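Here is the structure we will look at.
Yeah, one chain of the complex is gone here, protein chain that is, but the others are all in their spots.
For chain A:
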Amino acid sequence: MSTIDKKQAEDFIESVITQYEEKTYKDRKTHIEVVEPGQEKCGVKSNRKSRPGVITMRGCAYAGAKGVVWGPIKDIINVSHGPVGCGQYSWSSRRNYYNGTTGIDSFGTMQFTSDFQEKDIVFGGDAMLRGLLKEANNLFPLNRGLSVLSECPIGLIGDDIEAVSKDISKEIGKPVIPCRCEGFRGVSQSLGHHIANDTIRDWIYEKDMVGQKFEKGPYDVALIGDYNIGGDIWSSRKIIEDMGLNLVAQSTGDSTFSELANVAQAKVVLIHCYRSMNYISRYIEEKYNVPWLEFNFFGPTQIIKSMRKIAAMFDDKIKEQTEKVIAEKYQPYFEKIVAKYRPRLEGKKTMLFVGGLRPRHTMPAFQDLGVEILLTGYEFAHGDDYQRTLEYLDSTTIMVDDMSEFEMDNFLEKYKPDLFGSGIKEKYQTQKSGIPFRQMHSWDYSGPYHGVEGFGVFARDMDMAINGAVWKNIKAPWKS
């Protein structure tokens, strides 16, 4: 059932974007499309520069490299190399959970920075970086490696972090990995993921590093592209184990250097966030001949579909065990959750604007609960992501790439959805508009949303948001 009239939506979009400056108007026109189920091609342009002067929801390459890929690896000291700000703003903000003793053998919720000063800009920071890396290694001896994540000034003044890293690595006998993720590079976080993955490739796989030795078996899998927001990867890990498989490495949520190195030791690589890590799976396949598989552990439909897809890579024993666990444990749980929450959510309309993957991954979970999608889009997706999104549509939907705050405000006013799912910067503006909100980058301090238990939390949270008593009290009674 289409809740949006295509022609009307197109007219409305035109009326919004004509308000931009001329070049911006022309550019934005190519980033928005009203799409329909069954449509074969999505023409939305993506991965292009944001226009100046527009409040974009995007971040930068540093945010992608530190916040997403490197940051969650718990036994590595990630140094934010440059002025204090970038490290400070990304400190502990992404809720990548991990087990370990922080400051001793784990460092995930710490902020290590070179706190660049004016003299470092003038004279360069290489000498300082050398001293810094040694100090870090002395003070935190149980670290398994260090990374140097460069901020804008490093690239501009031309510091040679590669040479410094190489020297110090030799000196301390641990990997020191330079990552040139300066924020001005590229158009969004996405390039940061790519750059960070390239450093993992160059400094771990190209050097054929191996982690902790383990007894290899026929059912070894690695899980990549899950950052363990609110415990997501743990919830997914449980499913993998329930299926009878061994998860020998995970990346990068609650991950260790050893696990990163051992990804290629698995029989199959399973990738959850395709956008952030597809380069790694392709590379592993090419170099080590390990096949990979994209899966989705959001909501019953996709969980069961993905479990069967994964099981199909293995023998009958795994297939049978998978069917057994679905029938005996998961299905009954899903039914209970749906029975409880679907009646409260049926027919509600939502808009989703998240990073590079989650809109299309979570749409089926919303649909499992009877929630319709009015609009969706990505901060930093690429063409293939938009193409893949078409598969999940069940009604006419507005697709927007790199939506600006201005467009968002207009869409909210016009369509008044029952829920908007996006990030912290969008949260309070949406709520001022009287519209319930969930942070879909970080699950709003809740989670997990992946996996079986995660679907229960997801359903509970969406009900909590949409049906919150507060939204009935937005208007003063005398203002009716």
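Just so we're on the same page, contacts are C-beta pairs under 8 Å (C-beta built on N, C-alpha and C of every residue); 3 or more make two chains touch, one makes a residue touch a chain; residues count from 1.
The definition used in the following text is that contacts and distances are computed from a predicted model.
This complex has a chain not shown, and the name its UniProt record holds, of "Extracellular solute-binding protein", "Nitrogenase molybdenum-iron protein beta chain", "Putative phosphatidate cytidylyltransferase" or "Leucine-responsive transcriptional regulator", is "Nitrogenase molybdenum-iron protein beta chain".
Only one of the listed residues, A:Pro175, A:Gly230 or A:Pro417, touches the absent chain: A:Gly230. Only one residue in the set A:Phe12, A:Trp70, A:Phe116 or A:Tyr219 touches the chain that does not appear here, and it is A:Phe116.
For the chain missing from the display, the contacting residue among A:Glu21, A:Glu171 or A:Glu320 is A:Glu21, taking the whole complex into account. Chain A meets the missing chain through residues 19-21, 23-24, 49-63, 75, 79, 82-86, 88-93, 97, 99-105, 109-118, 120-121, 128-129, 131-132, 135-136, 138-139, 141-142, 144, 151-153, 155-157, 183-187, 211-212, 214, 230-231, 234-235, 237-238, 241, 247-249, 256-259, 262, 333, 336-337, 339-340, 405-406, 409, 412, 423-425, 427-434, 446-448, 453, 456-457, 459-460, 474-476.
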